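Before anything else, here's the structure in question.
A single protein chain has been omitted; all remaining protein chains appear in their positions.
To keep things simple, chains are lettered A and B as they appear, and every chain counts its residues starting from 1.
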Amino acid sequence: MINRLRGRRTSALVYVIWGYIIWSLVPVIIAVIYSFNDGRSRTVWQGFSFRWWWQDPNASVFQSSEMRNAIINSLVLAVATLLVVTPLGVALAIGAQRISGRGTNVVQGLTSAPLITPEIVVGAALLITFTRLFTAVPLGFTAQLLGNVTFSLSSVVVIVRARLVSIGPSFEEAARDLGATRWQALRFVLLPMLWPSVMASLVVVFATVIDDFIITSFLSAGVSSETVPLRIYSSVRGGATPALNALATLLVLTSFTVLIVGLFGLSTWRKRHGERGGMRAALADVTRMSS
Amino acid sequence: MRRAPRLWTLFALPGTTWLIALFAIPFYAVACVAFGTIDPIFRDAVPQWNPMSWDFTQASQTLASLTSGPLRGVAIRTVVYVFCAMVISFTIGFPIAYFLARHSGKRKLLFLALIIVPFWVNYLMRMLAWVNLLSSDGLFTRFMRLFGVNYNWLDGSPITVVLGLVYGYVPFLILPLYATLERLDWRLIDAARDLGANSRQAFRLVTMPMSKAGLVAAGILIALPMFGDYYTNDLLSRSPSTEMLGNQIDFFLNASSQPQNGALLVIVLSIFLLVLMSFYLRSTRQQARQTTR
Partner (left out) sequence: MTTSNFRPMQRRDFLRKLAITTGGITVGGSLLAACGGGSSTTSDGLSIGTPQNPIKLPVSTDPIADGLANESGTLEILNWADYMNPESIAAFETKFGVKISTSIYDTEEAAVAKLRNGTFKPDVILGMTDTGLAKLIAADILQPLNKSYIPNFGNVISGLRNPYYDLESQYTVPYFLYGNGIGYRTDVIDKSAFAQNGYEVLWDTKYKGRLAVLDSYRDTLAMAIFRNGGNDANSSDPDEIKKAGEALIEMREAVNPKVDILGYQEIPAGNRDIQFLWSGDMFTAVQYLPEGVDPGVLGFWYPETTVTKNDFMCITKAAKSPVLAHQLINFLSDTDNALLNREYVGYQPALETITVDMLLASETIPESLVDALVTPEKYEIGLAQVTLEPEVDALWLEQWTAFTAG
């Protein structure tokens, strides 16, 4: 009886879920398809071509200097943020997990606050700071880098701390019992075990930064620091050509490439180190941010 | 580990310093601009770094504008839009998260993957997709014309803005909802059913109370960015009649010569959101307690 009832409810929900999946993905897929439109329009199909990808000598994604510029800016910003935020975040995670005494609350509060502060607040505050207080920091790449590191630092901390909790102190204690110094235990036992969380945070931070709009936009300084999302934002309305769709498609492809490489990396690591979970655990690592 | 706290302090030091300098101090800078004075020539803000001599005249003017002046409409509209978007998001998101959490068939991983996909598609790309569909010769507009619906979706329509918010943020709701519901002890629900509760009763009396904290937390997680959103609105409407608080902050800080108003609105928004955040922290703590119990 119960099973039959449950079965019926489930089947009704299957339609809902398929409906949702279609609703959430089809518009994007259409936008991708229109990047191959032969005409200037982003809404009326005029035949298939690679005109807006590379054939048009000025306006296509790979030929337009502005679009290429935006792609390069996006990639450079994302990689630079990773380089700064990863060591900073891992150290902070270890420190915040184990710190005691005075100042603990400050550290805990500071590391969790950016996670739930809306970006516009962070962006606006940093804009004011860089234009009025820390005026030595020029708007543009430097400010965008500092802003993105600030905003993504907490996600690294959360991901790494979750891993620290699941590892527990016993491995390090064992190493210490065997004569390792505290530093050696950290370096040769703990850090290698943190690797999956580091990898997950690399993926998450890369995707966050490359997709970031608000902070990057508030802290930009004109075209020299225009990233892909900024470019999309400024030209969505009006007469932009399907090259814009192509540019957006590239952005999505980049995120997914990083995600998939990250997922395979994580599940391979898990397999090699005899941890269970495989793909699903890897997915959980990467999406931990959301839950 | 307690014997070497200094080492761990050293580890936490760079990150903490960073956050003090670039997260905490900026809030102080915002206050200094908001409560500073105004340059007589450029009408630009002159920050007052000494809190003892903060000037609140401009602040009280902006507050008055929010409660009874031109900004009142913006404030009310922001709350109404976010509320509507939240209701619709839950209506869509909850059944899906529920299904995912209860379903354990072979296709679960496929569903999960497909539902995570929009999470990884750039927000602006998703808005771009809808701008294309909704423009006057867009596919969706043309499709709706077949049914006699001739509507200017992109010309200052509140419906478009609210639906845009839903479309933008619902993926961010589904995942945490799913995580909450998956953690539930479904045996309790089965037990309720076995004890004679019908499915609605079981849902109301068992599922809801158990997942309430998680639902609140997930809801707040998308309400926070929605309250500060301005680009959804900008891309889908760009009309004064759908202007939200985020648009005003963006306008004052990025497109006007009066940043002190923007700084004040940031403070107002932060205080308002602080209340939501404390709710969030309470619910997550509650949730943590529930799951560890």
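In the analysis below, a contact is a pair of C-beta atoms (placed from the backbone, for glycine too) under 8 Å apart; a residue touches a chain by one contact, two chains touch by 3 or more.
Keep in mind the model is a prediction, meaning the values are calculated, not measured.
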{"item": "Which of B:48, B:199 or B:256 contacts the chain that the document leaves out", "value": "B:256"}
{"item": "Sole contact to the chain not displayed, among B:71, B:121 or B:264", "value": "B:71"}
{"item": "Absent-chain contact - pick from B:67, B:91, B:241 or B:278", "value": "B:241"}
{"item": "Residue of B:6, B:43, B:107 or B:204 touching the missing chain in the full complex", "value": "B:43"}
{"item": "Interface residues of chain A (partner: the chain not displayed)", "value": "39-41, 44, 58, 69, 131-132, 135, 138-139, 220-224, 234, 237-239"}
{"item": "Residue numbers in chain B that touch the chain omitted from display", "value": "40-44, 69-71, 73-74, 77, 135-137, 152, 154-157, 237-243, 248, 251, 254-259, 261"}
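The rule is simple: only the chains that are shown with their structure count from here on.
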{"item": "Chain centre separation (chain A, chain B; CA means) in Å", "value": "18"}
{"item": "Footprint of chain A on chain B - complex, ascending", "value": "1-2, 4-5, 7-16, 18-20, 22-27, 29-30, 32-33, 45, 47, 92, 95-96, 98-100, 102-103, 109, 111-133, 135, 137-139, 154, 167, 170-172, 175-176, 178-180, 190, 193-194, 199, 220-221, 224-225, 227-231, 234-235, 238, 246, 249-250, 253-254, 259, 262-263, 266, 269-270, 273, 277, 280-281"}
{"item": "Footprint of chain B on chain A - complex, ascending", "value": "2, 5-6, 9-10, 13-14, 16-17, 20-21, 23-25, 27-28, 30-31, 34, 41-44, 88-89, 91-92, 94-101, 103, 106-107, 110-111, 113-114, 116-122, 124-129, 132-133, 146-147, 149-150, 153, 157, 169, 172, 182, 207, 211, 213-214, 218, 229, 232-233, 236-237, 244-245, 248-249, 251-252, 255-256, 259, 279-280, 283, 287, 290-291"}
